[in-house]
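Of the protein chains in this complex, one is absent; all others appear in place.
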Amino acid sequence: MKKTLIAFAATAAAGAACAGNGVPAVGLNMFGVLDATLAYGSASGGSHRVQLTNSGFNSSRLGFRGSEDLGGGLSASFWLEMGVNPDDGTGVASSTNNQQAAGGASAGSLTFNRASWVSLNGDWGSLRLGRDYTPTFTLMAGYDPFTVNGAGTTLAFTGFSIRRATAQGPYPASTSTSPGVAFPGGPVATRARASNSIGYMTGDNLGGFYGWAQYYLGENAQDGAATEDDGSGYNARFGYAAGPVDVSAAYGKTKYALLGDFRTWDVGGTWKLGNLQLNAEYVSDRAGGTTLTGGIGPAPLDGKGWMVGGSYVAGPGLVRFSYSGYKVDLGSGPVSRKAAIGYVYYLSKRTAVYTTYAHLWNRNGATSTLNGSLVGAGLASSASNGLDFGLKHSF
Amino acid sequence: MKKTLIAFAATAAAGAACAGNGVPAVGLNMFGVLDATLAYGSASGGSHRVQLTNSGFNSSRLGFRGSEDLGGGLSASFWLEMGVNPDDGTGVASSTNNQQAAGGASAGSLTFNRASWVSLNGDWGSLRLGRDYTPTFTLMAGYDPFTVNGAGTTLAFTGFSIRRATAQGPYPASTSTSPGVAFPGGPVATRARASNSIGYMTGDNLGGFYGWAQYYLGENAQDGAATEDDGSGYNARFGYAAGPVDVSAAYGKTKYALLGDFRTWDVGGTWKLGNLQLNAEYVSDRAGGTTLTGGIGPAPLDGKGWMVGGSYVAGPGLVRFSYSGYKVDLGSGPVSRKAAIGYVYYLSKRTAVYTTYAHLWNRNGATSTLNGSLVGAGLASSASNGLDFGLKHSF
Partner (left out) sequence: MKKTLIAFAATAAAGAACAGNGVPAVGLNMFGVLDATLAYGSASGGSHRVQLTNSGFNSSRLGFRGSEDLGGGLSASFWLEMGVNPDDGTGVASSTNNQQAAGGASAGSLTFNRASWVSLNGDWGSLRLGRDYTPTFTLMAGYDPFTVNGAGTTLAFTGFSIRRATAQGPYPASTSTSPGVAFPGGPVATRARASNSIGYMTGDNLGGFYGWAQYYLGENAQDGAATEDDGSGYNARFGYAAGPVDVSAAYGKTKYALLGDFRTWDVGGTWKLGNLQLNAEYVSDRAGGTTLTGGIGPAPLDGKGWMVGGSYVAGPGLVRFSYSGYKVDLGSGPVSRKAAIGYVYYLSKRTAVYTTYAHLWNRNGATSTLNGSLVGAGLASSASNGLDFGLKHSF
């Protein structure tokens, strides 16, 4: 697992010291990223918008972590990491139960929503308890040249919403048929991270093979209600990283009784050719279906996302590019596609300025937009533009 | 900064008990505990439940503290300590006014709910201003072999709820006659800690005698309402610790105009016999009463808790055991009793794995349960089981 996680961590939080299995170096460290972004968005037939937003290149955060050598090859580690919005000083709420009604802290409160775990580590791997990324997400984010930050974020991650035309149980009908970020009734809490998780990650001695399996609990009261297991699920990723190649696949499933279980599988990889790296990934999402809810659930709905792209190191600069799309298997099959190109100039290992430009096309009724631009009333947007300029500093 | 943090390593907060003046070492330190617990609970005639919870051995936290030598034997200190839930990254709200409607921060927000004070210290003792433990609580927690963490927590602490059969003022009638954690209308905000407090702790030069007196303010607007002094109160503890013996007694009272003032006194001690330590404590709670509310209050209600137990150090291991109970002086006199045994294995001074098993009996209509298990509808639970497995790491 070492190489992949190092690659992910190094891209997402350059300057942070990591070792195998994501175990922090022995000691006690404070770390973080502040990334402020001037973001412009426009939609054809709609409005444009300018904002000072965050994290166009790296996710802004403040964290505390440490590790202790226990002898005999064993170590213990902890990791506490809060999301921070530098533009206004607020934080990000967490999900206490992996469910749509998240519970726990109002929006904007500081919480350790990004990571909160304690682990035991050895040659045999690592056992983690707490709140952590899901394996399926680390694949999506790790193979995206834009690491799911800013205007260039792969649609394979953000387009996972699966819409329904009618209300089901407590979940309202979707008002849009566009690929987007919202799941009916709210976001899927375990898209990126899971609370109450128990995870096992393999060690570094498998000849390039790596694996990560995770089980998590929704922790509703066991009162006999149909939803008593909502928010529970599992997620796993397996791969191979050696020399210039890193490939992997992942699968996860979370229980939601009334809406239908949410399942995702994804596969992808990177290939290094000197200063050039090529990236590709494919994501399949499915919500619900009668076979999963005892014959009483809604019909299943599927969505598919894909991305091809890469990056090129040119001295202190990094060029990033990608083409991605997401299609929902509903009605006319709304689909959005995005092309993105960006340039990062490193002022130092820790500090960079960057710009990203993305253009998005909608087809078959899709109405996705970029950087907060709005579609005009009664109009379908055929296209949207996003432009980011930013300053990233990590510590 | 990192050097300072690294320099601080092993002094971490172990347990909930306070010793001496609690004055941190000179310098500026970050410290904390992450304790993740796999907790199983079952109730006879009801459901079982499995959760990844927190703090089965030590209370999870992140804190910042420091001290400054002012010369002439005087020093100044501060302490900021937030509760952290490692299982989901959320925090714990505080109480701004020591009252049932707590005010301040939604549930799950990070706050410095565990401690937030500044102090002046000398040979004469210590003057603390801010949010702090109550003296009565430090006795209950300090003499419990399980330090009020996890399935083994003494009922003398958790059983303090005093129930009423009819609504009084803004406080609803209790729906249960069982000892439990809820006070009518919500928890007593000053059971464990008090905000807006002014405290004095004696120094170390009293030949083994020690004392702590605390006054705290509810800070309602002085508008002439009957409740204008709600949440104000005082609390004190006095004791003697020398050689193998530590004994003490404490008393506290908090004003609540409509429900009646809440008063607690407790007494207990520990006795060391080589590797064995014996512990015992007794707690008396009283809510309301006409003599306290000017002749218009409800009749007083009492509850009594007790605990006998101890611990044994066996190499890197620690065996803990206790038997505790709580009885409410209401109707048929519902009573719960609990027997608990646990084992802690220290992987290092800072890191431990542990397990605790507890069995609880209910009598006279009590319906207490352990680890979130539920009593079946229409049933009284005669017994409940709790089992914890966990990993604790402090820094």
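Things worth noting here:
All chains are identified by letter, namely A and B, in their written order; residue positions are counted from 1 within each chain.
Note that in this section contacts are C-beta pairs under 8 Å (C-beta built on N, C-alpha and C of every residue); 3 or more make two chains touch, one makes a residue touch a chain.
Treat the numbers as computed from the prediction; the structure is a model and nothing was measured.
Contact with the omitted chain, checked across B:F112, B:Y143 or B:F160, is made by B:F112.
Among B:T37, B:S195, B:T264 or B:S394, only B:S195 touches the chain left out of the display.
Annotation: of A:S109, A:T136 or A:T356, A:S109 touches the absent chain (contact as defined above). Checked against the hidden chain, the listed residues A:Q51, A:N275 or A:S332 yield one contact partner: A:Q51.
Against the chain not shown here, chain A presents residues 30, 32, 34-36, 38, 47-52, 62, 84-91, 105-110, 347-348, 350-351, 372-374, 391-393, 395. On the side of chain B, the interface with the absent chain consists of residues 1-2, 28, 30, 64, 66, 68, 70-71, 74, 76-78, 80, 82, 91, 93-97, 103-106, 109-118, 120, 129-131, 195-198, 216-217, 219, 221-224, using the contact rule stated above.
We adopt the following convention: only the chains that are shown with their structure count from here on.
Rounded to a whole number, the gap between the C-alpha centres of chain A and chain B is 39 angstrom.
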